[in-house]
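In this view, the complex is presented without one of its protein chains, the others remaining in place.
Order of writing sets the labels: A and B. Residues in every chain begin at 1.
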Amino acid sequence: MLFLQLLLGGLQTGALYALTACGFALIFGATKVFHFAHGASFTLAGYLFLLMWNNGYPAWLGVLAAILVATGFGVAMERFVYRPIQRHEGGFFTVFVAAFGVSLVVQNLVGMWAGRGFVVADSTLSRATEVLPEVFLAPVFWVSLAVAAVLFLALGLFLTRHPAGVALRALAQNSDLIRAYGLSSHRLSLLAFALGSALAAPAAVLTAITTGMNEAVGHHVMLISMAATIVGGVGSLKGAALAGLSLGVAESVVLNFADPQWAEAASFVVLFGFILFRPSGLFGHAVAR
Amino acid sequence: MTAYLANLATLAAIFGILAATLNVAVGYAGIFSVAHAVFFGLGAYAGAQLALLLVPDALLAMLVAALVAGGLSLCLALPALRVRGEYFVAASLGLQMMATTLFTEAKGLTGGMGGLVGIPRPMVLGFEVPTLALALAALVLILLATWLMARGSFGRTLRAIRDAESAAEALGKNINAAKALAVAFACAGAGVAGALFALHMSFVNVESFTLDQSVLVMAMVIVGGTGTLWGPLLGAVLLLSLPAGLSFLPFIPPTEIGAVQQIIYGAAMTLLMIFRPAGLLGDMRTGRKA
Partner (left out) sequence: MSGATHPLVCRDLSISFGGVKAVQGVSLALPTGKVLALVGPNGAGKTTLFNLITGNLRADAGEATLDDESLIGLKPWQVARRGVARSFQDLRLFTHMTVRENALAATERGSWFWQTGDAKARAARVEAALEATGLSSLAESRAVDLAYAERKFLSMARILAAEARIWLLDEPASGLDLASRIRFAALLRAATARSVTICLIEHNLDVVAELADEIAFLDRGVVLAVGEPQAILRDKALAAIYFGERVA
């Protein structure tokens, strides 16, 4: 029954990875910015929720604050870091280094302020009960799956029905096209950052309730999002979400066969293999070369 | 105090080698590796094992380290030949994460978390020599080699590939060979630095070869200035003296020095990229497109 337990745990982690990865893929697809500080949005959202929760604020307020801080951070990055760099034609590495610098700052500031190591928001949602012999599930499992499902549905509707969503998808496919139609790519890229970063917040809150946060969690989440985006195929949100889910499941199920330290490495073996042999990913069309 | 300064100088020379060789990949060939610590580690383990099991000969240790790291640089060259840009950074990150796990788990070769201890003092031709002298000599040789390379035809080939790969190829340049050679040189250099590090510390474990270390070396190159001769060295000295300098500031608790250091160089990386992407010593005109 250990396997089933791990599988279910993996599904929950995977659903949250899928949300974060999808946010990263949305930003990368629409703006071509490799938002390496995406993990910092996650960290900030999770810790702000923890702070408010532990100080007795109602949960909905904490969630709202988490979404706001994640979105605000993403928008600020676009406005104050990426756009100035792109204005003087900085290459992708300039962008990457700048983003990496910010994520280092956030990680260490959070570590200094909130202490290092894991902090969990204690909640009745995370009390596990035995649903099958030797299989334990907490309500947060169902909440996570439901939140992911609802958000993906909403995102899908937005991207196919709302004009701004359609424009975002078009931007991902062909940025020249957008300019030709006279749509403001500035505002669209702000929208991509806001939306993509907001997707990290619910995942962060649920992680804070389940396994808890540490100051370096953003780093891990970021690497997973990046791996999922590439494995899924750049430009394909569906691919990123699916790959995120699979990576979460794989990371958990691997525990059935190997020691925990191999779990993360397994994701990177997959990533490395994809880059070498199928750089366009599962659902991508464009080949990287 | 002399011992303290000698230690700092030796580390500066070792990290100077690391930064200078990473600069060959990043600054000249446009191969943005975030896995330099992997090859530093390979060299350190190779050099340490040689000294522990066979002879503590420093020259032999450096040679073996260079061969091991240079040979395994193929792991980095392969993705460099197939993909570019973000994809390559992702691949090198993946390599770094896998290597960290391998270093931790291959206990027979690396000693795992406990590391390799009791590495004997380095000898050259049967005489014990201070690591500072060795490290400085290696640094000078590697800087000389990069300088010769940068101003010679190979450096020109790399810069041509960086600026316009298809045009370089259309002029008869074997791009894959040039890139693989640049990566092999950079990684072999990191291996030499690793052997020196192992002999100097007489103890190595995986903590010196993690992503954080790769990022530190990358920050050295970037803060100093990519594609310049002295920039990486300046970056190495600056970033290495940072923790030493911070420890003199009374209002920072000693436990937070590591974090403050990371905040400072994280912020420095971001601000430099926004306002001076060419680095401190970089030519502003050429730094625009990294």
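Descriptive notes on the structure:
One rule holds for everything that comes next: a residue touches a chain if its C-beta (ideal position, glycine included) is under 8 Å from a C-beta of that chain, and two chains touch if they have at least 3 such contacts.
Everything quoted here is computed from the prediction, not taken from an experiment.
Just so you know, the chain we are not showing touches B across the whole complex. Check B:Gly126, B:Gly172 or B:Pro254 against the missing chain and you find that the one touching it is B:Gly172. Where chain B meets the omitted chain, the residues involved are 149, 152-154, 156-157, 159-160, 162-164, 166-175, 177-178, 181, 285-286, 289.
What we mean here is this: only the chains that are shown with their structure count from here on.
Contacts from chain A toward chain B in the complex involve residues 28, 34, 81, 84-85, 88-105, 107-109, 111-112, 223, 226-227, 230, 259, 261-262, 264-265, 268-269, 271-272, 275-276, 279, 288-289.
Residues 26, 32, 78-79, 82-91, 93-95, 97-98, 101-102, 104-105, 215, 218-219, 222, 256, 259-260, 262-263, 265-271, 273-274, 277, 288-290 of chain B are the ones that touch chain A when the two sit in their complex.
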